[in-house]
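One structure is given below, represented as structure tokens, and several questions about it will come after.
Missing here: one protein chain of the complex. Every other protein chain is in place.
Per-chain residue numbering starts at 1, and chain names A, B, C, D, E, F, G, H and I are given in the order in which the chains are listed.
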Amino acid sequence: MLFAVKMDVHLPPDMDSDVKADILAREKAYSQEVQTSGEWPHIWRCVGQYSNLSIFDVDSNQRLHDILSQLPLFPYMHIDVTPLATHPSDIALLERNP
Amino acid sequence: MLFAVKMDVHLPPDMDSDVKADILAREKAYSQEVQTSGEWPHIWRCVGQYSNLSIFDVDSNQRLHDILSQLPLFPYMHIDVTPLATHPSDIALLERNP
Amino acid sequence: MLFAVKMDVHLPPDMDSDVKADILAREKAYSQEVQTSGEWPHIWRCVGQYSNLSIFDVDSNQRLHDILSQLPLFPYMHIDVTPLATHPSDIALLERNP
Amino acid sequence: MLFAVKMDVHLPPDMDSDVKADILAREKAYSQEVQTSGEWPHIWRCVGQYSNLSIFDVDSNQRLHDILSQLPLFPYMHIDVTPLATHPSDIALLERNP
Amino acid sequence: MLFAVKMDVHLPPDMDSDVKADILAREKAYSQEVQTSGEWPHIWRCVGQYSNLSIFDVDSNQRLHDILSQLPLFPYMHIDVTPLATHPSDIALLERNP
Amino acid sequence: MLFAVKMDVHLPPDMDSDVKADILAREKAYSQEVQTSGEWPHIWRCVGQYSNLSIFDVDSNQRLHDILSQLPLFPYMHIDVTPLATHPSDIALLERNP
Amino acid sequence: MLFAVKMDVHLPPDMDSDVKADILAREKAYSQEVQTSGEWPHIWRCVGQYSNLSIFDVDSNQRLHDILSQLPLFPYMHIDVTPLATHPSDIALLERNP
Amino acid sequence: MLFAVKMDVHLPPDMDSDVKADILAREKAYSQEVQTSGEWPHIWRCVGQYSNLSIFDVDSNQRLHDILSQLPLFPYMHIDVTPLATHPSDIALLERNP
Amino acid sequence: MLFAVKMDVHLPPDMDSDVKADILAREKAYSQEVQTSGEWPHIWRCVGQYSNLSIFDVDSNQRLHDILSQLPLFPYMHIDVTPLATHPSDIALLERNP
Partner (left out) sequence: MLFAVKMDVHLPPDMDSDVKADILAREKAYSQEVQTSGEWPHIWRCVGQYSNLSIFDVDSNQRLHDILSQLPLFPYMHIDVTPLATHPSDIALLERNP
């Protein structure tokens, strides 16, 4: 089940640089762990913004919230979630039903 | 070069049903032609909306506009375009630079 | 899997009254059929608006879109979808894990 | 009398962790007390947000304000209130008037 | 139980003048009937707008929706409802609790 | 001359509790003084918000600004002002012109 | 008593040209009559928009609404009203209180 | 004197094709005439939108409004105007003041 | 050349009172100096807001930015600029072209 998730990061301008480096390292490690699991198949940087657009592939709303709320940067993010479904023009449908 | 494109469709409620069937058939054929070319790798339906979220992979801004402005539904769409770049946490980078 | 869905209805002011009566009757019948199935456990009227707030309980994003896009009033609606998860303070959790 | 209430929580990023733990514990206890009373029949987490969507069942506007303004997190919340009424398609009406 | 209600009227510019005169006459009569009942204690024109700000005093959300949805202009209105409670600085409280 | 005034209060979360108690006491005293004068005939709490909706009855725009800008909480408020006029359906007009 | 008033005009694109010429002529005549009276001291065109920014000098909210609601283009306008007061830095105050 | 101007075009979906072809031809001719004069040095298409971003170089606000309001598509456009000034980091300043 | 300028002031709530008094005194002196020059013909307080609406009469966009960016309160302001032109209904035109 797919979801589009836009994450905007707002770090306090006076954040201690060691604290910042640590949280960013943990964020990257956690993100890569979830990507490796197959539940976070796409992550792109939005040009000119401290934001990403991601696609998640999870079993439930609950699982998506559990992943997102454990992001080390979660307290500093504004997150928008868009549930996705198959588009009737998607050529992947043709391949499945030739 | 990747772009996220959100397309919202607003058809006039009194559109002639034959005109509507024709434009939707041409939209689907055109979309599938561009998908087959590889320039439109993803298209998803946004749940509960007459909208799609798509990813385009094109050589230039100009090419993206040419594709979008030739959509048969273009006169009935509101379109938002977000240029995308590689995200530093993307595990695809690890594979390329192991 | 729960979703909150807000539906705002915008009928054209010059809609034929028979056409309107027919579509509203079909909307009600369809809504009640889905409610009876258990997939639409709550529907409330928002005071002072031609809108409802509903809770859906479905197996997937795809199923939710299929239900919503088959609403007879779908072409006249603006719909917002909010995926829901369990709240950690919900007393229902206490009952399940006493 | 039903109300839909959306609560968005914004804690200061530099909040002391003991202060935070204390306020969250008091929030949970208070919420569960009101839920147990029957006046707060539903509380759901909005996926990807530090927010909840709740349904309240109270005797008056005044009672709803009294409950909400006593939430320990009230000073840190943005709250939207939507008064609800019975929807004419609700199958619960059929059961009452068979 | 008090509610502030803002009503914005949007009549189609090509509405037949007899139809318009009839609906406005019925709106005025209905409004004055509800005002006389005591459930609509205040109605003010917002300067420069085809809008009113009103205060309703009703027994329930349901009653408020029933009144508003029966307004002859209801299909042409955008309506915002704000539930009200007693303000702790209101001097009327002093009079009640001297 | 009537005005609807919506006041939203935003106190800094780390405001000293004595400073806060003092400013709230002065706000209440000042508000009640203006209410007693007849220039502030209504003040209501907006449910679930640290906000009020008020009606002022003053001789001029200038007088309204003087009252509002002297509110002890003025530096912490966002204020919206809506000038009001008589509504042609107001039954008070019938009483004046029977 | 001064008010800033922004008026945005939205004429239907298919308005009959004679009807349009007539309403614009009446709008201009009426506007100039009120300007001559001294109650509409300033009217400016907002560059690139079918809009004006005006200053009105009237005795009451009621008078302002009466002027605006009698504009021939009133049914085609969106109007925003901002009540104005004297600014403490205005040098006109120096001249009055030298 | 420079201005950035964003023009969004909204043609009625049922516009007669000859009327549309004529207005678009006149728009193009007029635009190119002003471009040739030097007062409209840049015009770009915004990707995926029926919109342009333009830079105008004119002697006055009045001249800009005269140019824009004579655009054949003016009645179908939403226009935003941003006055521009020299940026202190512009390297053109270095060339002028070496 | 005229411009309407709306300035909203947002001072930090914990600004030192001497610093504040000093900046406000400098703001007033600077504003009155520009007013005296004739380039700032109108300044009004917006009722209930820490905001002003002003009219500037300057030779260029550049001059307007120079004036605004030297305001002592500039770092604390949100500023909106609207370029103005002559309105065709302005009676001042009649006087010039009798």
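Just so it is clear, a contact is a pair of C-beta atoms (placed from the backbone, for glycine too) under 8 Å apart; a residue touches a chain by one contact, two chains touch by 3 or more.
Please read these numbers as outputs of a predicted model, since none were measured by experiment.
Novice: Using the touch definition from the top, which of A:Ala25, A:Val47 or A:Leu94 touches the missing chain?
Specialist: Touching the chain that is not displayed is residue A:Val47.
Novice: What does the interface between chain B and the hidden chain look like in terms of residue numbers?
Specialist: Against the left-out chain, chain B lists 1-3, 60-62, 64-66, 81, 83-86.
Novice: Suppose we count only contacts with the excluded chain; which residues of chain I make the list?
Specialist: On the side of chain I, residues 5, 12, 61, 64-65, 68-69, 74-76, 79-81 touch the unshown chain.
Novice: Touching residues of chain H against the unshown chain: what are they?
Specialist: Residue positions of chain H that touch the missing chain: 2, 4, 27-28, 31-32, 35-36, 43-47, 52-53, 82-91, 94.
Everything that follows uses one rule, which is that only the chains that are shown with their structure count from here on.
Novice: Can you spot which of D-E, G-I or F-I is a repeat of the A-B interface, where more than half the contact pairs line up?
Specialist: Match found for A-B within D-E, G-I or F-I: G-I.
Novice: Measuring centre to centre with CA averages, how many angstrom lie between chain B and chain E?
Specialist: Centre-to-centre distance between chain B and chain E: 45 Å.
Novice: If you look at chain B, which of its residues touch at least two other chains?
Specialist: 45, 47 - these are the residues of chain B that touch more than one other chain.
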